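Handing you this structure, nothing more for now.
The other protein chains are all here in position, but one chain of the complex has been omitted.
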Amino acid sequence: MLMKQSLYKIFTDPIHGFISVPKGTVLRLLDHAYIQRLRRIRQLGLAYTVFPGAEHSRFSHALGAMGLMQKVIGSLKDKNTTISHDEHQSMLIAILLHDIGHGPFSHTLEHTLIKDFNHEMMTLALMRELNSTFDGELETAIEIFTGQHKKKFLHQLISSQLDIDRLDYLKRDSFYTGVLEGSIGLDRIIKTLRIHQDQVVIERKGIYSIENYIMARHLMYMQVYHHKTVLSADKLIRSVFKRARDLIKEDYNLFIPSPSLKFFLTQNLSAKKGLSPEMMRHFVMLDDNDVLICIKYWAQDKDPILNDLSLRFLNRRFLRTTFFNPEKNSGMHEKLQEKTSTFLKKNRLPFDQNAIAYYLSVHKTESEPYTFQNHSIWILEDQDTAVEFSKAAEARHIQALSQPVVKHYCVHLKEVSL
Amino acid sequence: MLMKQSLYKIFTDPIHGFISVPKGTVLRLLDHAYIQRLRRIRQLGLAYTVFPGAEHSRFSHALGAMGLMQKVIGSLKDKNTTISHDEHQSMLIAILLHDIGHGPFSHTLEHTLIKDFNHEMMTLALMRELNSTFDGELETAIEIFTGQHKKKFLHQLISSQLDIDRLDYLKRDSFYTGVLEGSIGLDRIIKTLRIHQDQVVIERKGIYSIENYIMARHLMYMQVYHHKTVLSADKLIRSVFKRARDLIKEDYNLFIPSPSLKFFLTQNLSAKKGLSPEMMRHFVMLDDNDVLICIKYWAQDKDPILNDLSLRFLNRRFLRTTFFNPEKNSGMHEKLQEKTSTFLKKNRLPFDQNAIAYYLSVHKTESEPYTFQNHSIWILEDQDTAVEFSKAAEARHIQALSQPVVKHYCVHLKEVSL
Amino acid sequence: MLMKQSLYKIFTDPIHGFISVPKGTVLRLLDHAYIQRLRRIRQLGLAYTVFPGAEHSRFSHALGAMGLMQKVIGSLKDKNTTISHDEHQSMLIAILLHDIGHGPFSHTLEHTLIKDFNHEMMTLALMRELNSTFDGELETAIEIFTGQHKKKFLHQLISSQLDIDRLDYLKRDSFYTGVLEGSIGLDRIIKTLRIHQDQVVIERKGIYSIENYIMARHLMYMQVYHHKTVLSADKLIRSVFKRARDLIKEDYNLFIPSPSLKFFLTQNLSAKKGLSPEMMRHFVMLDDNDVLICIKYWAQDKDPILNDLSLRFLNRRFLRTTFFNPEKNSGMHEKLQEKTSTFLKKNRLPFDQNAIAYYLSVHKTESEPYTFQNHSIWILEDQDTAVEFSKAAEARHIQALSQPVVKHYCVHLKEVSL
Partner (left out) sequence: MLMKQSLYKIFTDPIHGFISVPKGTVLRLLDHAYIQRLRRIRQLGLAYTVFPGAEHSRFSHALGAMGLMQKVIGSLKDKNTTISHDEHQSMLIAILLHDIGHGPFSHTLEHTLIKDFNHEMMTLALMRELNSTFDGELETAIEIFTGQHKKKFLHQLISSQLDIDRLDYLKRDSFYTGVLEGSIGLDRIIKTLRIHQDQVVIERKGIYSIENYIMARHLMYMQVYHHKTVLSADKLIRSVFKRARDLIKEDYNLFIPSPSLKFFLTQNLSAKKGLSPEMMRHFVMLDDNDVLICIKYWAQDKDPILNDLSLRFLNRRFLRTTFFNPEKNSGMHEKLQEKTSTFLKKNRLPFDQNAIAYYLSVHKTESEPYTFQNHSIWILEDQDTAVEFSKAAEARHIQALSQPVVKHYCVHLKEVSL
């Protein structure tokens, strides 16, 4: 007797239950060091410092999104959407690899290591490299990923306002943080998702699941992704690396345990002219460990600022975040600079403009729960008519959610009040 | 060794876990036939015909709300809010009894049995009767229930836009229907709820749980409480009883298995001048069983309409609900009447105006996820300032949710299309 | 565009998520009054008096088991097991109807209405009747149900020690009672279930899910199905009906609101010679409502015993259950009879042998978490060898669980102590 499921390797996932990974190309990719590296990069960057349960990695998200994609494709096929074997496999590959270009702590250090860089660039470069390693088997996946495949809906499932990426991470991040308000009704969304004229649409009866999904996304931004302490931890770790760079520029003899991180810190790299093979080779060696091990040893370094910043991180003495209204707070920055300077001086730390900047900065966040302008969501009103979501929904609140939420904030020492 | 928990009787509730009911007055009330009667009244009326899991009773809601009240009071006491033993017990009693006046299938038949009636009237009348049975022990509970207690926040916890009643039923109805979009973050709401200047407020950090709560309420209205088939099942069961009354008026010899239901059907009772002892005595004998057993036997009755309507109910051949825009559908009603008449004629049923009305009617529903006008929700911005919720929330969508959602609909034979 | 899922009607179930019922025969059966009647019969009889959440009906179990069967058949087909369209549909029908012959409160009154009766008899008789109504479309379903179909594994899925019936009710009863210890790993069981030589087997890697399943079943018996108060509520309701019958025998003029219940109570029916058409016609009119409405009105009856027993039920003043060791308690029954008689006398109730029996009786329960003798569970050790479960499991505790757990108990007035 031949056992058919030996065609799959089964994983147990706390979110989606059993995930069946097809043996062959997909499983070999999953076991490839480039994907396995994602096990060492936290999905939510530094959010685990606030939500202790949120220690999940980009790997579990990539695997989960692939499992979800399996379900969605199965459901679409049941509804008579034609998806060839090659397209099916390529969709699994595309979603599995969609985040492969992320660096340590996901977004936190994205702009610290290489100038003019973003992770999508690296993702695509690595996909192409893998494509040649795998003898061209990723061709279709790359077409889909870059939006050049003739079936537009395939790309939409990978990247749009209602893509498998978002569906998995919202559910997953809500689960691991314990923030129940971010939970979404995955089953109902899958059940009502279909393809209409080469476009992803949701059947009318799923409209409330979509309302809920958009609201959940909004609430996750407010409660988790843009949580005050997460924002301040982000700033702190960037200050550590800025300080390290500044010391290196001054020819300070800094111990850097990670050779690949050393490569990036001691050179002034830019992605403007593309990614060199050397940059790629070092990049895939990096993960959260390289960052954390540096901070750990830098906490014993003699430079007072690097030492202070690193110790703050290790002992969880973070900076503080304050949201403010920019119209009502002119002159705020100057006052804070002065107070910060005084504090540093009192603590026998350097207190010039440069030093102040490690401890004080002003930012803004922007989140857009839904926008009807770009890869918007469509509702299938009847067998023939699809309507853009904010027009289909009766309630006005969706239109209100279609405008970006902008928040201005300042990160500062807790001893320095606004 | 005396075991302290013998002061409580423990119930296992799938929503709240263990519920401890204090022995003494509260437990005796719980075991009283008036409360036990709520076991035979479905919490969601006819919604179980659409959501097969939603078979829970008003009793489990009353008990659950009481369990939740225990938690809330415990949490408030931890935050130094003074609540005396008598107030504590009275809160448990008030929430336990808050729905005691409901008739069969909750809201469905509310206006069918007695004119000018609502269930709050009956609740209060029964509370007063119980108060004399229990030698005045319900005095404070009645004060709180009617809003006459000097501590205003006690009443708010029983009845406001953020009361224990709503918190329990949203969570419970979401759980039993399987409509996950209605799930709310109870723990966070309880954790951030406090009393400020004799008023229930939510601490700033709980604001997103409140957004989620209001959105969940909105979605439960859209998906469950005002579900098309639930609305049409409601109409059908009211038509059955209207037909029964009409037959009785014509001196038709109708078999009514339930003596108490017979009392209400054969008399023209009104609550305008209050509730007579006889009305109360018969009312507490009624529950879903009386209604269902009538329909079961009426399905064998010789009257063709009563027979047809009852059989439709038992065999789940419901009428159909269509939502419409009243501005675009003038003349609709006349056309539908004609078509209905034709259908009835073809099926050898009476087809006059009276008969048509059993099968065709026009209604509207109204739901208001949140309103800032009446017992609104307050957010504690800092130690001194409470702000009305829609002003505290940064996003505009809450203001959009503060206006009633009105839907017009028509219930008609499925053979009769709009 | 034709929408494919219009081939199904979708239900939302809190346990299994979405359940797709194929339109046509299966949906027409689901909507048939015989199945809809199960909505009015509680799955767990009187357990809701102890576990307030356990108000679910046999209907939700029947629908849920059908949904689960869909999943299992889908999974078996994926593993290359051949199941024809007719067999597939017949499996859905067989599981949907497997409990159709249950009377009011499931097992509680099974032997009260008809002598020598059990619900399987009635199930089969009703299936046959439906088969002729549906022009022979239930032929295969009946073959499977009665074990006469040539593919033995089909029957095993309907009725064995690891059948879909048990899988659904364990999960469902655990969910609604809130007794988490009864929860089972459905997904893993389905994932590892396959057919080997016309027999249901579990793959080796699923063995711990089966251990857990057997343990869960054991714990549900101990905590729910044989809960002390459930046992005493059962006794009480049987006493009510015994009293009613005794009164009728003595030509007492008893008001019986339910005509069909009257039929059974006023005749001495036996199923020894089969079920007459009249018995079937009245049986399908019965449900929990008929029983509850009788008790409600009998609580106002003048017969002191009927009145007392009925009021006890309505006001939740149940009898008490005490487990005992029969070897150590000889003479116990006599002593209890005496005490009971004294109590009844004191309360001005009849106190003869007949009266005592309403308030006092001795019973035993038996549960067998697993037995290797009858339709046992088989584990597929490798591609060729299936081994009986208790031999495959390494731990000795399973063999220990393979012997019946017998408990002796006495139900008595709480004023009468053992």
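We just call them A, B and C in the order they show up, numbering each chain from 1.
By definition in this document, contacts are C-beta pairs under 8 Å (C-beta built on N, C-alpha and C of every residue); 3 or more make two chains touch, one makes a residue touch a chain.
A quick note: this is a predicted structure, and the numbers were derived from the prediction, not measured.
Note on the undisplayed chain: of the listed residues A:T112, A:S232 or A:S258, the one touching it is A:S258.
Of A:H32, A:K79, A:K152 or A:H408, it is A:H32 that touches the chain left out of the display.
Of the options A:F117, A:Y176, A:Y208 or A:Y409, the residue whose C-beta touches the omitted chain is A:Y176. Screening C:D116, C:E181 or C:E278 for touch with the missing chain picks out C:E181. Residue C:H397 is the one among C:K345, C:K364 or C:H397 that touches the chain not shown. What chain A contributes to its contact with the hidden chain is residues 11-15, 17, 31-33, 36-37, 39-40, 48-49, 51-53, 55-57, 59-60, 63-64, 175-179, 257-259, 285, 287-290, 292-293, 296-297, 299, 311, 314-317.
Counting over the whole complex, chain C has residues 179-181, 183, 185, 188, 208-209, 211-212, 215, 218-219, 222-223, 394-401, 403, 405, 407 touching the chain that is not drawn. Against the chain not shown here, chain B presents residues 1-5, 10, 17-18, 78-80, 187-188, 191, 194, 196, 203, 383-384.
Methods note: only the chains that are shown with their structure count from here on.
Separating the CA-averaged centres of chain A and chain B is a span of 44 Å. Chain A and chain C, compared by their mean Cα positions, are separated by 51 Å. Among the residues of chain C, those touching two or more other chains are numbered 17.
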